[in-house]
Each structure stands twice: as C-alpha cells, then as structure tokens.
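One protein chain is absent from this view; the other protein chains keep their places.
As written, the chain order gives the labels A and B, with residue 1 at the start of each chain.
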Amino acid sequence: MTPTRRALAISALALLLPIVDGCSAPEPAKPKVQQILKMRMRENPPDTDPAQSADSLSDRINLAVHDGLVDFDPESLAIVPAVAESWEISKDGLIYTFRLHPGVRFHNGKVLTSADVLYSFTRVLDPKVNSKRREILAGVKGAEAFGRRSATQVEGLSAPDPKTFVITLEKPMPYFLQLLATPAAAIVPRDVYEDPQKAYLSQPVGCGPFKVARWERSNFMELEAFGDYYQGRPKLDKVLVRFIENPASAMEEYRRGGLDYMDEMVGSETSIARELPRDYRKAPLLGTFYFGFNLARPPFKGNANLRKAFNYAVDRQALCDQTFEGTLTPSHGILAPGTPGFNPQLKGYDFNPALAREYLAKAGFPGGKGLPAIDLWVNNNQKLLESAQKVQANLKSAGISVRIKAVDFATFLQALQGTPESPGDALFYRYGWNADYPDPDAFLFWLLHSRNIGPAGNIGRYSNPKVDELLDRARRLNAMEERIPLYQEAERIAVEEDAAWLFLANYTQRVLIKPFVQGVVLSPLGPMRIPLDHLWIEAHPTAQASSP
Amino acid sequence: MKSYLLRRLFGILPVLWAVATLIWIILFALPGDPAAMLAGGFRSDPQVLERVRAEWGLNDSAGAQYLRYLARVACGDLGTSYRQGRPVSRILAETFPATAILALCSMLLAACAGVALGLISAAWARRWPDDLISFICLGLISLPVFWLGMMLILLFASRLGWLPVLGYGMEGLRIPATQIRLPELNHLVLPSLTLALFSLGAICRVTRASLLEVLRQRYILSSRARGMRPVSVHLRAALRNALIPVVTVLGIDFAALLGGAVATEFVFAWPGLGKTIVHGIADRDLPVVEGGVLCLCLAFVLVNLAVDLCYALVDPRVRLQ
Partner (left out) sequence: MTLPTRASRIGLAIVICFALAAIFAPALARLWGQNPYEPVIPVGVIPPTAPEPSHPLGTDSLGRDLLARLLYGARISLSVGVLAETVALLLGLVIGGIAGFYGGWVDDFLMRMTDIFFSLPAPLLALAVTAALPDPATLPYLRRLPEPSLAVVLLVLGFIGWAGIARLVRAQILVLREMDYAAAATALGARGGRLLLRHLLPNALAPVIATATIGVAGNILSEAWLSFLGVGAHPPLPSWGIMITEGQNYLTTHPWVCIYPGLALFSAVLGLNLLGEGLREAMDPHRFALKR
C-alpha cells in the first residue's frame, strides 16, 4: 500500500465510523400489558365534523367519538337505543317522540339535553353549515323552508322538555330511524360547535365512547376511553389509529405486530388467509360493484340490446373467482344479499358469448362492426384495473373493443358525474355503491330514480317513469311487506328489461384482526362499524403475536 | 459580501413568482372538480356543490382567481386548505420538518459514506476496489427507491426484526416552543438509509472524479516534490480542493431529497411534505399543493445560496461579488 493510499484509506475510515455507530439502533421497547388496539387507516379522516361525515374514514372516527339518538345493532342491523332510551312513532308514521337517556355527558363534562339534539339536527340542515349529509333530515317538516332561509327554525324539530325530543316528518319515511343511526346524525354539544373559529375540527367533542387524546394529522390519532360514557366505559383504554397509505407496507407492519387490525388487503388474499387463518375474517357487505353505461349518450342511449350484449359477454364467475379470489360474489341484479327485498329469483344475465354476439347483432353492430372503441374509465387502483382488464378481455372476445382509461379519482369523478343537466365525458366506467342504511331504498332510490341524475347518485342517468313511480310509491308506504314487491319490480325492470348497467358482483368485507382482540362483530354496513367500545384484548399481545 | 447576499436574496423573488405562476397554471389545468371532491365524492347534493363553489370562489374567472391568489401569496398568506379547513402555513409547519429531518439525516449518511468510498476509489483508481465500488454505487443508483425501501423493510424489519417497519414513532422529543416533534431514532434509520443509499452513488463518483482531477494538478506534484508528506498533501491540499464539486452535488441532492422523497415517504408512512402534496393533488386541495411547492422551491433556492456561500469557505480562490 502506497502512502497515498494509506492516507486516503484512513480518512475514508474516519468518515465511515459515525455511520457504523449510528446503525446500532436501540432495542424496541417492550409493550406493557395494556388494553390498546392499534389499527390502520389509509389516511387522516378528512371530516371530523360529523355533519360532514361522508366517507368510511371519517365515519369510523365519528362513530367512535359521537353517538346519535339511535344506533344499528352491529350484527342484525336492528335499530337499538343510543342517546334516546326509547321512542314512540305515531300511527300515521309522521311524529317521532324520543325519550333521552338520563345522565348522558359530553366529553367536556356537560350534560346532554334535548336542546343539544335540536341544535345538532338544525345544524345539519343549516345552509351555512352546508352539510353533505343534509338529505338524512331533508324529510323533516319545514326542512325545505329552513334550507331556503325563509324560516328561522325547522318546524318539525322541537324539544318540549330537556329529556324529550320530537320530530315531525313531511311524509312517512319507513327508514327514518335508520337514517338517524348514520354518523351524520350525531348529537354534538351546542357550546362547542357554535365556535366560529371551528376549534372543534381539531378537538372534536361528542358523547361517544372515545375521545380524541392526541392527533397528528399525517401520522396518527389516539383515541382514549371516555370514563363517563353513558353506556359504560369501553373496555379498551386506547385505540391508536395509524395512518399508513401504502398497503404493502401496512401488511408488513401487521405481520410484525405493529397493527392489530387492518382492512384493505393487497396481494393474494388466498395466501393471506392461509398464512393468517385465525386473523383473516370475511363477511358480506351491503354493496354492489358494477360497470356503468352513460345512458344519455350514444351508443348506449336507447340501445338496450347493446347493453344486454355487454351483460352476456362478461364472465362474472371467473372475474369474482380469479381476479378477486372470491372476495366478490357474482350478482344478477342490484340489491346485495342480506338487504331486505333481495330477490334470489331475479334472473339477470349469465355468461353466454353466443347470446352476447346475437344481441350485438340485434343492436346494429354485427360482430362489433360499426361500434366505435369505447373508453372504460377506471380510477387508479390495482384491483379495479385488473378487473377492468378482465372485462376488457371478455368483451373483446365478443367483438366489442374497449380501451382502459385509468385516471386519478378526482378526474374520474368529474368525468362520471357531469351536472344534473348535462352528462359527463365517461361512456363506460367502473362503479360501486355501498348502502348507508339497510333498506332497498338505499340502493334503488339513489341509483335509479331520475330525480337523482348526476352527482346525487344516478350517475348512469337512468330514467324510466315506471321505475320512478314504483320507487316513489314504496317510499310512502310504512309496512315492509308492502314495499318489497314494489322494489323488486323496479329492480326487475332496470335489470331485465332495461339492462341499465353491466351488473357484476356484490362486495364482501375482509379484515385482519389479531386473534387476541375479542368482541369483534363485522357489520354488513362495513368494517368502519366494528363496535370499538365492545372490543377488548384478551391476553398479552406479544404472547400471541402471529408474526412469522 | 453583504451586497452580494442582498442581491441574491432579491433575485429569489422573480423565481418564486415564476414558480407560483407555473404551479398555479398546472393546477388550474388539472381536470377534476375540487368542489366535487369536497362535497362528498360519489354522492353529492347539487345544492351543497354550488355552495362549496361559491365559498371558495371556484366560480370566478381564471384571471380573478389568479390575481386573488397572487395578492394573497404576496402578502405571505398561503391560504386555507379546502379539505382540512385550516391555514396551509400550519400544515406546512407540521409536515416540512419531518421531510427536512429525513433529508438531513440521509444527506449526512450519504455524504460520509459517499466521500469515504470516493476516497478509496480514487486511491485505488482503476484497480479492483475502484471497480467494485463503482459497481456498487451504480447499482444503488439503478434501483427504484420504493423497491429498495420495501426490500429493506423485508430484511431489517420483517426478517431480522431489528427496526420498526414504518412510521415516525409517537414519543419523539418535542422541540420546546415549536410544533416540531422529532422522529424516534429507530424509526428514522430505515427511511434515511433508503434515501442515503440512493444518493450515495453520485457523491462517491463525484468525489472520486474530482480527487483524481486535483491530484493531477501541478501544485500537488510540486508539494510532493518539495517533500511534503503524502498524508498532509491529501488531507490539507487535495481533499479540500476536491470537495468543492462535492459540495455542489450535496446541495443539489439535499434539495432534491426535500422534494423527491415522495416514494420513500409513502413506503415508510413518513408524515412529510411530499406525501402531503401528493395527497393535495389527489384531493384537489389546491392551496396545499401551491403552498407546499412554494415552500420546497424556497428551500431549494436557499440551499443553493448556502452552497455558494460554502464555496467561499472551502475554496480560497472564490470571491463573492
């Protein structure tokens, strides 16, 4: 070694030393035996104001922090008491009288009274608040006038005494209590939410089982058990919600024991289920997955045969089994199994390439001739893109040529929705819909009624006066037995006569939960409804950690 | 010196204006409706949409929106996030430190290792250690960062269990009198290692090249001839001069790390600015994107200025005027 080399080598070593030193990381601290649940959420919940809660992330946090008058039983979805201890509904189905639970306190110590309920519900309807979920209370008498600012208060909401609250509806709404069980109907304390500085956005205050202890928005949210919770203090001391965007990283964190719960798995679920058989849980979900047509534009406009050709061309079973590994179930219609009114007799469409070609010819495009290439709009998501490729291949063998157009969600939304007056750019797109309440109305009214054409939900711009009439009539009836035939007829027309969409599948939900977490119930309304206040940790987490 | 500094600082303004305008134009051209993203996604009430548009002035003409934006930014007001409903400056104050700390750490790691390997390479130029190091350095540059990150997670976190998989940690030290919380040290290791491995290659190559260049210079030969000991030649004369291009690369790399660590921030769930900006683009939270890009751009310009000032310190030949 020449002196030059030695000199350089020595200086190199000197520079490397601090790195070697820096690499000896401290030992991970041993977790104490604690009732702490660590869960993953994709990102920070965008809306911690319950009046604006409209996505599953916000819903999950708002359901933990707030309570409404009533709630869903997580399993049966029956309406159970929450802040309201009991209620009466008048014979005509118009007047709801709620008795409030005594001794309900907010996180700031204040006692909840009917004035808070009045304030919270008025707030949802207040044009200044501009709630995205205004529709849950839009059926209350006087809501319309209040929204137009021609009344200073909502006529149908009243608080005759601190423990009683009365709601009067414009028309009967058989599913009204279900609407009151959605996160947006939470009861919030008036003194906190009247703040013009909106401090409640950073420090939400509710009467729910958990309060927000710490919150770093791109990092984590720490929920702490609320000691004075009126239904009894939750068994968990803390729920740590970690915001982890990349699902592959989150999966490793789960394996490693840094998470006790996660949904939104990626990769092969069959392998995950095999690897973590005690953690992997699957349950149905009230939701439908389909590819939609733009019915206001050619070639789909007024061409039911073409739409039927699409429906016959796609192999749903293979799509569900291969691309989705059984995490979707093939469907013949719109309503998900488990929804009241689900019709197992609905025939729908089975995979039948011969029929597809026949209908394509009937539609005026024999062998696909004359049919321009159609863009299939998909928002960027691996599974969705895979499913789009599968459908693309199916359609191609039927002679229909489709180009996949992957765009980010905002672009996707704009291309789909258009405005109530004019349709968006997308002719053919993937779409999905989850029910907010377990009623056929939650699907059919929003997706098929011509009143909701555009952003409100009927993105395909389906319009059939017969279906509108059936849906309107069903909305006014009280008895479920009378409503169901109307909904089933509306669904049948949309599916079998009009082929309004390319009907594909129903969702399921899959989650990974460490086996030591007890009391887990998966609600058909989605994993965000897992009742956090009923969970507990059975044994020392590290003793049973299922990491390899 | 003082007037030089003033002139440079003044020169930042047109650059900031141009960047502010450019990013505004790009964001304005972005398809997708911010109001639709705010008003509830798949199901939005047309009335609510209309009110949201009015509230944020999204119905105004492009010119009016641009002028309002420029006036606001000129007064130092970065606006309010559409989605979070709080000042963009607050969001930047929360996320920029995380990004800066990560960039700083990986820069330090990369600088130490890169210069060291560069020295070795130069000492054994064109022998096997040089070839080996070249190969390793180029190999590291040739990996996609997110892939490298995943591999490091699999190795050090999943297999060996030495380090946490991801995250910033919950209990890091809080810097008094600020909103800034430092990451936990063991959470910092993997992400900064990922980024450091990536930038290391360039630093090593530049060190090597510049050292070889300097060693050829006459004054080195003459000081050797005059009988100076090689160690002092290398450390005093050569290394010092050879470091000038290295400092430039460090400066550029540091600035690139501030804005370019996006994929790493995603893989390691690092609560940084890059991720915030990407979310901002996805959610059409335009004020956050504008503010974030301006912030990164300012940081870049300032780092470059600092690099130029460093020249004067390292190289006696450089006079700032």
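Keep in mind that, in the parts below, contacts are C-beta pairs under 8 Å (C-beta built on N, C-alpha and C of every residue); 3 or more make two chains touch, one makes a residue touch a chain.
What you see is a predicted model, and the numbers here were worked out from it, not measured in a lab.
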| item | value |
| --- | --- |
| Candidate in contact with the missing chain, chosen from A:A64, A:L77 or A:I272 | A:I272 |
| Touch with the omitted chain, as defined above, among A:I36, A:A138 or A:A406 | A:A406 |
| Touching residues (missing chain, whole complex) on subunit A | 247-248, 251-252, 255, 266-268, 270-272, 275, 318, 321-323, 325, 375, 380, 382, 385-386, 388-390, 392-393, 403-406, 408, 411 |
| Residues from subunit B at the interface with the omitted partner, ascending | 14-15, 18-19, 22-23, 26-27, 29-32, 125-126, 131, 134-135, 138-139, 141-147, 150, 154, 158, 205, 212-213, 216, 255-256, 258-260, 262-263, 266, 274, 277-278, 281, 289, 292-293, 296-297, 300-301, 304 |
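Everything below uses one rule, namely that only the chains that are shown with their structure count from here on.
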| item | value |
| --- | --- |
| Parts of subunit B lying in touch with subunit A, wherever the complex brings them together | 30-34, 36-37, 39-49, 51-52, 55, 83-86, 91, 94-95, 98, 109, 112-113, 115-117, 119-120, 122-124, 150, 153-154, 157-158, 161-168, 170, 181, 185-186, 189, 229-231, 233-235, 239, 266-269, 271-272, 275-276, 279, 281-284 |
| Parts of subunit A lying in touch with subunit B, wherever the complex brings them together | 2-16, 18-19, 22-23, 25-26, 28, 43, 46, 54-55, 127, 130-135, 147, 198, 201-202, 214, 216-220, 222, 240, 242-246, 248-250, 252-253, 255-256, 258, 407-415, 417, 419-420, 433, 446, 454-457, 459, 548 |
